[in-house]
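If you scroll down you'll find the structure; I have some questions about it.
For this depiction, one protein chain was excluded, whereas all remaining protein chains were kept in their positions.
For chain A:
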Amino acid sequence: MTDKPHLDEEALAELRDVMEDEFEVLIQTYVADSRDRIRGLQEALRADDSDAFAKTAHSFKGSCINIGAPRLGDLCLRAEIAGKESRLDDASGLLDDIAREFEQVIAGLDGLMVG
C-alpha cells in the first residue's frame, strides 16, 4: 500500500486560496467527476478493455493530484500501469482499493467544508 496521505492539506489550502468562493464548486465538480471516472473504470473492466481502463485511470490520476488527493492518485497510477500492461486481473482488486480510498477522500473533503 501507499504511504501517501489521503489529503494534501497544503495543496488544498492553496486551492482554497485560489478558488475563493468557488472552492466548494470545485470540490463538488471533483467528486462528481470522480464518480464518473470510477464508473468508467468499472465499465472498462467489464468490457475487458485495458486501453480504456488505462486512459481513464490516467485522467483520474491527474485530477486527484491536482485536487490534493495523493494516495488516490497513486492508486490510479497503478491502475493505469496495470491497464497498459493488460493485467486486468490485478485491476479488479485495484478498483476496489480506489473505490474505498475515494470514500475516504470524500469524508476528508466533507470535513474540510464543514470546517
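Here, contacts are C-beta pairs under 8 Å (C-beta built on N, C-alpha and C of every residue); 3 or more make two chains touch, one makes a residue touch a chain; residues count from 1.
The rule we apply is simple: contacts and distances are computed from a predicted model.
Taken from the listed names "ATP-binding cassette domain-containing protein", "Proline/glycine betaine ABC transporter permease", "Fused response regulator/phosphatase" or "Protein translocase subunit SecD", the protein name that UniProt assigns to the chain not shown is "Fused response regulator/phosphatase".
Considering the full assembly, A:Leu15 is the residue among A:Leu15, A:Ala44, A:Leu72 or A:Ile98 that touches the omitted chain. Not every partner is drawn; the one left out touches chain A at residues 11, 14-15, 18-19, 22, 25-26, 29-30, 32-33, 55, 58-59, 61-63, 65-68.
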